[in-house]
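Excluded from the complex is one protein chain; the other protein chains are retained at their positions.
On to subunit A.
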Amino acid sequence: MATAFSATLPLHGSSQENRLLLPPTRLPPPSFLGSTRSLPIRRLNHAHAARRSPVVAVQEIVKEKKPTNPLLITKEEGLVLYEDMILGRSFEDMCAQMYYRGKMFGFVHLYNGQEAVSTGFIKLLTKSDSVVSTYRDHVHALSKGVSARAVMSELFGKVTGCCRGQGGSMHMFSKEHNMLGGFAFIGEGIPVATGAAFTSKYKREVLKQDCDDVTVAFFGDGTCNNGQFYECLNMAALYKLPIIFVVENNLWAIGMSHLRSTSDPEIWKKGPAFGMPGVHVDGMDVLKVREVAKEAVSRARRGEGPTLVECETYRFRGHSLADPDELRDAAEKAKYAARDPITALKKYLIENKLANEGELKTIEKKIDDLVEEAVEFADASPQPGRSQLLENVFADPKGFGIGPDGRYRCEDPKFTEGTAQV
């Protein structure tokens, strides 16, 4: 059913082909901000073929393409990808340990099994590109460049955390690395990502700056039933924003199976409905994800607008560390465990002689040490003091207002000691 419209239209079709498929429309004025699609008034078949954006699963692309270089990555790239995924995995495993030892509390959502998606996308981005995530954001932050120390300290609730201990597991922010969070409610970050993409476009078109920053928004299958998702797909396509919507479809929203909650479970199909390409990719294979990501990111950089990428992936652990994970079928878990992205990449690197066991072991050891050091650092860091309570509520602390004595409350020396009455 999925391939009925998509069989003949390649994702990477040449621009010439694409132009032939679009119905001829009068050219809108160059400053027009809106949809350039005219409403179809022709026969159904024609309209379908013309209106459908090229959509196809990536596996077909990889089969069709006959690349000159049979390998998808170089050795350096391979090692970077491997290291990033190992970092994600080790870090999350350490989180679980620390949680059960009582070093961190609350909701902790681990990313084990999904590393290919984070690594596949984020390792293609520059420092000024933005990433927006959900509560399952530790690994997105790490891939984007936030140090393991900062993330671990944040989880421990220490002052040295990336958000000074004020955010926690679900709010990993970094201005330096353009990690725009970390959101606890699902779907909440998608409009923020749309806004970041809007800023890119604004900088280019209004401020006339040289800006081709893209934004990547990560979210799950459950979010794809939420209104914010659709509202943002509409606006992103309408304004041709440089954003990539990445659905990490791990088939489960806590205990709700994707199939039980979604009328049409094929999420990639929702892209064309809004006028953007929708792609489905095997999210357990970092190289396939990377290929799709390359095209989506360069599309966005060229100003061609958003892409919706559905990554079929799986989380090896429960929804959070509080989830007993009893609902999922053992056979399903085993099936995906066999497709562990790290094992798959390791195999690829070794079989294609890009790296040997020793080099990979060195990387694993290096990451182990790094994560250990992060824990030590976090352990040794101080807890936030009382005076930190009221800082950062307002960027301009005059917002606390004028007290009965006529002074701004933030001028009260007790304010910085943390004992002011506000």
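As a convention for this text, a residue touches a chain if its C-beta (ideal position, glycine included) is under 8 Å from a C-beta of that chain, and two chains touch if they have at least 3 such contacts; residues count from 1.
The rule is short, and it goes like this: contacts and distances are computed from a predicted model.
Not every chain of the complex appears here, and the one that does not is recorded in UniProt as "pyruvate dehydrogenase (acetyl-transferring)", selected from "DNA polymerase epsilon subunit 4-like", "pyruvate dehydrogenase (acetyl-transferring)", "Erythropoietin receptor" or "Exosome complex exonuclease RRP46 homolog". Here the missing chain is touched by one residue of A:Q166, A:T223, A:T307 or A:S381, and it is A:Q166. For the chain left out of this panel, the touching residue among A:M104, A:V117, A:A196 or A:I244 is A:A196. Those residues of subunit A that touch the chain absent from the view are 31-33, 130, 132, 161-168, 171, 173-175, 180-185, 188, 190-203, 205-207, 227-228, 231-232, 234-235, 238, 391-396, 398-409, 411.
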